[in-house]
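Only one protein chain is missing from this complex, and each of the others stays in its spot.
Each chain carries a letter (A, B and C) given by its place in the written order, and its residues are counted from 1.
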Amino acid sequence: MIPLSWYLIFAAILFCIGLFGVIARRNLMSVLMCLELMLNAVNINLLSFWSYLYGKDLQALVFVAIIFAAAAAETAVGLALIISVYRRRVTVNANDLDMMKG
Amino acid sequence: MSFVADPINFIADWLSKLLLGWGLPPDLVMVLLFIIGSGLLATVAMLWVTILIWYERKIIGRIQDRFGPNRVGPYGLFQSIADMIKIFTKEHISPDGVDWFPFTIAPIIAVGAVLAVWAVIPFSANFVGTNLSVGILFILAIGGIGEFGIVFGGWGSNNKYALLSAFRAVAQLISYETPYVICFLIPVMLSGSMNLNDIVKAQDPWFIFLAPLGALIFFITSIAEVGRTPFDLAEAESELVAGFNIEYSGLKFGMFYVGDFLHSFTISLLFAALFLGGWKGPWAEQIPVLGFVYFFIKSSAAYFLVILLRASMPRFRIDQMMDFTWKVLTPLSLTVVSMTALVDKLLPANLIWVRIGGLILLNIIIFIATDRLLDIYWKKPLFQKNNQVEDASKASSVKLGAG
Amino acid sequence: MSILQIIFLLAALATLFCAVKVVITTRMMHSAFWLVGALLGIAVLFAMLESRFFVVVQVLVYIGAIAILIIFAVMLTRKIMDENQQRMNQLWGLAFIPAGGVLAGLIYILSRWNAFNTTARTAPVNGEDIEALGKALVSPTGFMLPFEVSSILLLAALIGAIFVSYDRKGGGR
Partner (left out) sequence: MSMETLVWLIPLPPLLSFAVIILFLGRQKAASHWVALSAAGLSWAASMLVFAFAIQKPNLAAAPILSSIAWLPVGKGSFNVGVQIDPLSSVVLFFVAWTILMIFIYSIGYHNFGQPAGSDDKPGLPPHGAEETHHHETHRVPSIEPLYARFFAFISLFAFAMYTLVVTDNLLALYFGWEVMGLCSYLLIGFWFAKPSARDAAVKAFLTTRIGDMFMLLGLAALYSVTGTLNYREVLSNPAVLDKLASTASPIAALSWAGLIGLLIFMGTVGKSAQFPLHVWLPDAMEGPTPVSAMIHAATMVSAGVYLVIRFYPLMAAGRLDGGQTPPMVAMAFIGAFTAIFAATIAVAQNDVKRVLAYSTISQLGFMIAALGVGAYVAAAFHLVMHAFFKALLFLGSGSVIHGMEHGALHSGDEVDPQNMFEMGGLFRKMPLTFWTFLAGGLSLAGFPFVTAGFWSKDEILSGAFGGGYMVVFITLAAAAFITAFYTMRQVTLVFLGKPRTQAASSASENSLVMTLPLVVLAVFAVAAGWSANWFKPFVGSMLGESGIEASTSLVPLITSLCVSLIGLLAGWLLYRGYEARQPDPLENILGPVYNLLKNKYWIDEFYERVFMRPAAWVANVLVSVWIDKIVLDGILHWIGRAGLSVGRFLRSKFDLPVINTGLETVFGQSPLYVGNGMKRAQTGRVQEYIIMAMIVVILVGVIVILVVPI
C-alpha cells in the first residue's frame, strides 16, 4: 500500500514548485498558472487527509469543492485583470507593474 | 440468456469462460475483455461514420435537388469507403514552423474525445461501456477535453486563419457550454441520478414531454458544441478559408473529418438518451437487442433533424451567435431549470398526466413570455446593432481582432 | 514494490515533471500545455485516492474551463510574447529561498507527525458518497452557508471580470 507520506511529500514538492514559479516568473500569465499548481497541491493534501484519516466525514470534500469554486473565480478575475493590464500598458510582465514603487 | 435476445453479452460471457478455461487470472480476463470491448466499440463507431457520411450526403443532395453519391456501389453506398482509401494513401504534409506536438496530437484528441463519450452511453438495457455513477459529469469533462483538439490544431498550425478559427471556436464552445450544462441538469433533476442508464430507466414518460424547452435548448446548444451549421463560424469558408484544420492533410485531416461526423451523431445519441427515452420501447427490457434498434432509430431521427438544420439554415454572424447564447439561451435555460424544479416538486409524482400537463403548460408559458420579452427588447438598444448591417460587420471584425 | 506504488510513482513523477516544465518553459503556450499535463496527472492521483467524483470535476473544471481560459488569454496576449525575452525576473535566484524553505519546513513538520506513515485507508472503496455530499452542501445544518457564499463569490467574480475587462468606448486607454 502507498503510505500517506508519499502523497504529502508529493503535494509539498508541487506546492513549492508552484511557489517558486509565482515568485520567479516574469509573465503574469505564468504566475497565474503556477498559482493553479499551488491550489492543486492543496487539493491533493485535503483529499489525501480525507482518504487516509477522515473517510467518513465530508468536511474535506466540501473544502475541495469550494477550492474549485474559488480557483475558477480567481482565474476569471485574474485573467480579466491581465487582459485589462495588457490593453492599457501593453505588457503582461510582472516587473513592469511597479506603479506602487516607494 | 440466448444469443438472439442479447448477442453481445452472450459472446462476452462465452469469451470470458473461454479465457478462464485457458487458466488466465480473472483480473487479466476482465482487462482483456475491456480492451477487446472498447476496441470493438471504437471500430464499429468509426465504420458507422462511413454510413453517416453517405446518409448525410444523400439527404443533403435530395434537399438541394441533386442525387448525391450514386456511382460507387449500390446507391453510392461505397462512396465513403472510396474516400477513405483515397485519404489513407495521401501524403502527410507538415507546413513550415508548426508546433509539432500540438499539431500532431490535435486530430487524435478530436476523435478520441468523441469516442470516449460512447463509453458511458447505454446502448441497451444491459449494454453500457462503463456504468459510471457520474456519467453526465464525465460527458461534460470529455467535452472540455475535446476543445483542446481545436485549440491545439489552431495554435499548432502556425497559420493566422487557423488561429483565428480556434479563437472563435473556443469562444463559441465556452459560451454555449453554459446553457448546455444547465440543460443537462433537467434530466438529472427529473431522474435524480447522474448515471445515464438510470436516467434512461427513469424516462416514463420521455423527458421531452416533461421539459420540451429544455430539450430544445439542449438540441440547439449541442449543435453549437459540435460547430455545425448554423454554428460553423470556426470554419466559415468565406471568412477563414477552412477553419482550424486548414493546414492538415491526409489522414490527419481525415480524422478531423471523421471526428466531426462522429460528434454530430454522438450528440444525437445523447439527445435520444436524455430526452427521447434512450433504448426504451416495447419489450426492450426483455429482449435487449431491441434496445439497440430503438436507440438507433431514435438517434437517427435526431440526426436527421441535425442534417435538416444544416441544409436549411444560413450561418450566424459572430455577434449574433454570442448575443444568442448570453442574452437568450442562458437566462432562458436558468429559468427553465429553476421553474421545472419548482413545479415538478409541487405536482403529484404519481399522476402522470397531471405532471405532463403541468410541465408542458409551464413550458408554454415560459416560451410565450420569452417571445414577448424578445419582441419588446428587440427594439431596445440591447439588440440595436444587429439591425444595422454595415455597422455590425465592422463590429464583428473588431471582435475578431480582440478575440 | 506493488503495482499501485509503481503507478503512483509514475503519475507523481510525470506530474512533477510537467509542473517543472510549466515553471521553466519560455513559450507561454507550451507552458500552458504542460499545465494541462500536470492537471491530468493530478486527476490520476485523485483517482488513486478513491475520489472518483473529483477526478471528473478536476477534468471538467480545471482542464475544461480553467486551462482553456488560460490558453485563450495566452493567445490573446501572444503579440508580446517575444521568445527572446527572459522568462525569469531579476530576483529569481532569491526565489529558491522561500520555495526551499517552505519545502524543508513542511517536510520537517510532517515527518514529526505520527500519522505520517499511515497506510490504512478510511475512505469508502467505491468513491465518495456523492449523495451525502450533495445533501450536506444544501442542508442548513451542513455546509449551506459556505456553499452559498462560494456561489456569491462566483457571481461577484463573473461581474467583476466583466467590469474589469470591459473595453469602455473612447476611454480607459
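Here is the rule we go by: a contact is a pair of C-beta atoms (placed from the backbone, for glycine too) under 8 Å apart; a residue touches a chain by one contact, two chains touch by 3 or more.
Bear in mind the structure is a predicted one, so any value in this text is a computation, not a measurement.
Note that the absent chain touches A, C when the full complex is taken as a whole. When the omitted chain is restored, the residue from A:I2, A:A24, A:L79 or A:V92 that touches it is A:A24. Those residues of subunit C that touch the chain absent from the view are 89, 91, 94-95, 97-98, 101-102, 105, 108-109, 112, 140-146. Residues 19, 22-24, 31, 59, 62-63, 94-95, 97-102 of subunit A touch the missing chain (whole complex, contact as defined above).
As a convention for this text, only the chains that are shown with their structure count from here on.
The touch graph of the protein chains shown is a line. A summary of chain positions shows that the Cα centroid lying nearest the centre of all protein Cα atoms is that of chain B. A separation of 5 Å divides the Cα centre of subunit A from that of subunit C. Centre to centre, using the average C-alpha position, subunit B and subunit C are separated by 29 Å.
Centre-to-centre, using mean CA coordinates, subunit A is 33 Å away from subunit B.
Listed for subunit C are residues 53, 57, 65, 69, 76, 167, each touching two or more other chains. Taken together, the subunit C residues at the contact with subunit B in this complex read 29-30, 33, 36, 52-53, 56-57, 59-60, 63-65, 68-69, 71-72, 75-76, 127, 130, 167. Those residues of subunit B lying in contact with subunit C across their complex are 99, 101-102, 133-134, 137-138, 140-145, 147-148, 151-152, 155, 163, 166-167, 170-171, 174, 194, 402-403.
Chain contact summary for the complex, subunit A toward subunit C: residues 1-10, 12-21, 23-27, 29-30, 32-34, 36-37, 40, 43-44, 47-48, 50-56, 58, 61-62, 64-66, 68-77, 79-84, 86-88, 90-92, 94-95.
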